[in-house]
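Here the complex is missing one protein chain, while the rest keep their positions.
By letter and in written order, the chains are A, B and C; residue numbering begins at 1 in each of them.
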């Protein structure tokens, strides 16, 4: 059964289509005492920036109906620290690691890619052009198709590692942006980052989050994420990594059928750290029940025109 | 207490800030046996088009985590029927009625406005430039600031009734569009229509909805709606009618504090038809507790910079 | 349509995944007609969000009963209702069966879908009409329904998983009962495939009418969301109309229902 689950993103081969969603799993270390990290197809790191970032002040996580808002603000210890302190741990892992990078300016992304390119423990780069929680850069890049083209093609020149562009859902047409990423040489796109939202503390008459707005994730956003994967699948040929509100096997299968070649689990890790094990098992059973011999056969199947 | 709740949208005076969200309350008739329709500040009709529309085929409503997807597709019996069969009922009501209109082409909107302008039972027009469930028109208008300007200014010439432009959340910057509506002479904007989403039936390997995609509403979208109201409040001076996932008094107050001068209840009507009564009571108590003497004082209060 | 806080009097397992719910809801009960339904609040706040539509199994004085099957999260939550709980119910909703004057009345139910036919059988028998009740089951799990039927009814059952040579589908039982003088009224509750099969079998017979209960996913249950569209053709009108299962239905005449995708 195990080999039936294999899939690939560009040259990156994975034992199964389950990835951690950036920023929701640290670098895996914390969960390693309760789960075998090799159950994942790949680990995606917390967003990395050139300089260390303190992140946003005030409340950073608020629960919403079937979801959470976060405004972490890309807190991370910077690339220097990552290379020195984290890479040795990551080198010990069997499971491939994808580094998620973010910047304020295009040249930040370039510099990050240059530093990570030689690191063998980093199997691929996921480029976050869509963080809603930082003022400069982030979302501003991700809503502009030309800038996405620009960043992608510059990074393409720097690294031969698989390049995954992570897109924001906070646009009218995510497809138009995915198309630019593909044209510029991306190996895959990730959909979706968080939807921008907020909550208000009505007793204090102030926004709940220190940063006022935050990113909505979790089951609440699943229908939006699934729709975007479905739509983008019709517009590009490179693989899609689907995410947004996946909590169970059925959700993961729905994303594959909508057109994702791999899926990432984010918020669910906070709730149910055994989710990857349960979801992997469900996918295996589903494939058996429907006679699929590999994941690829399922990808995009919901697009078939069929009578029944 | 009652008079404390009064509010207004342009020249439209309402006894309280609660509206029905278009398409979720029929024209009120169905609920009149279990609730006093005068508990509302105003009723908003189901979306009206020039010609009758059959709407979409297949499944039209799907439950999602803390929300629903709908793809009704603007089913309605057309303006003719509305004027003949519905207006007499609406004329009997004390509560003001806002007609919600939608079209395929700009001249459809113009024609609808011309027909409704002389009808005294129609106190205002809400212009839906944002329906995600019809192929032509609808959403395509709502994502284009120039078209929103165009439609609004044409309608402004046709009617002196309050004009409310209902905007879509499926854009990168709803503020930019609200600004155009304001410039073109709108009296208010409504935020938000539904977020585009979908669900997949994994056993049949097909989209659940007959129309493939549908509009997401209910508590799941509340953080997104609230964020948009908050952001748009900083960009325009005309009133905002806030909606999206309101189910309880606390939610309604949050929208007012974010900057809405009135709020609409949609999906909650399907679940709890007594919601307007309960929410009105909560708002009254909240105002008492916080010493507000009218709704206006609360509008946008969450924007204050305050230390605490 | 009324909204009532109904008192749970019983909520008992009566078969594999099948529950019998008894509610004290005097206002709704006294107005209910066979084929109508109620819309039950699960009492959850956000998730699941919607109410659940359930046919009225029977209504007598102050009491309403419902037969339901666990199919997903909502019905599973319903199994947690306890005697003494109050649940928020809308009803009676929709248009039920038209009780016709006929030589014989054939009631055909598939699975728990048969529920509203129990109510109907009681009403028909109260008028001394001739009633035959056909119940399709997997393997006898609904036989207890027989006890809820009034006396003087002919009862027939089919067993899908039966190893013996008995009828497997409820429609297998039908043919002998159609050779009849005078009018036959058929009242059907089950999947649409069953209705199609019934109509096919009746096709050559003389004077008959078929009423069916149409199942649609419901938002509001009261006619405002337009989520439950059914396409019907009603002569003399040429063009089909889109009507609401929750108001103009759930019971329709089969020949007026158009099933091309709606």
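Throughout what follows, contacts are C-beta pairs under 8 Å (C-beta built on N, C-alpha and C of every residue); 3 or more make two chains touch, one makes a residue touch a chain.
Just so it is clear, the structure is predicted and the values come from calculations on it, not from any experiment.
Undergrad: Thinking of the complex as a whole, which visible chains are touched by the chain that is not shown?
TA: Every shown chain touched by the left-out chain: A, B, C.
Undergrad: Would you indicate which residue among A:48, A:62, A:172 or A:196 is in contact with the undisplayed chain?
TA: Per the contact definition at the top, the residue touching the missing chain is A:62.
Undergrad: Which candidate, B:14, B:66, B:172 or B:301, sits in contact with the chain we can't see?
TA: Touches the omitted chain: B:66.
Undergrad: Please pick, from A:10, A:78, A:210 or A:284, the residue that touches the omitted chain in the full complex.
TA: The one listed residue touching the chain not shown is A:210.
Undergrad: Taking the entire complex into account, which one of A:23, A:41 or A:175 touches the absent chain?
TA: Here the residue in touch with the unshown chain is A:23.
Undergrad: For chain B, which residues lie in contact with the unshown chain of the complex?
TA: Interface residues of chain B facing the absent chain: 65-66.
Undergrad: Extract the touching residues of chain A with respect to the undisplayed chain.
TA: Residues touching the hidden chain, for chain A, are 23-26, 30-31, 33-34, 46, 54-55, 57-63, 65-68, 70, 72, 75, 210, 218-220, 247, 267, 269-274.
Undergrad: Residues on chain C that touch the omitted chain in the whole complex?
TA: Missing-chain contacts on chain C: residues 45-47, 73.
The criterion applied here is as follows: only the chains that are shown with their structure count from here on.
Undergrad: Make each chain a node and each touching pair an edge, then name the shape: line, ring, star, complete, other.
TA: complete
Undergrad: Look at all chain centres (mean of CA atoms) and spot the one farthest from the centre of chain A.
TA: In terms of C-alpha centroids, the chain at the greatest distance from chain A is C.
Undergrad: Need the central chain here, defined by C-alpha centroid distance to the all-chain C-alpha centroid.
TA: Of all chains shown, the one whose C-alpha centroid lies nearest the global centroid is B.
Undergrad: Let me have the rounded angstrom distance from the C-alpha centre of chain B over to the C-alpha centre of chain C, please.
TA: A distance of 36 Å separates the two centres.
Undergrad: For chain A and chain B, what's the span in angstrom between their mean Cα positions?
TA: Comparing mean C-alpha positions, chain B is 34 Å from chain A.
Undergrad: Which positions in chain A touch two or more other chains at once?
TA: Those would be 65-66.
Undergrad: Residue numbers in chain C touching 2 or more other chains?
TA: In chain C, 46-47 touch at least two other chains.
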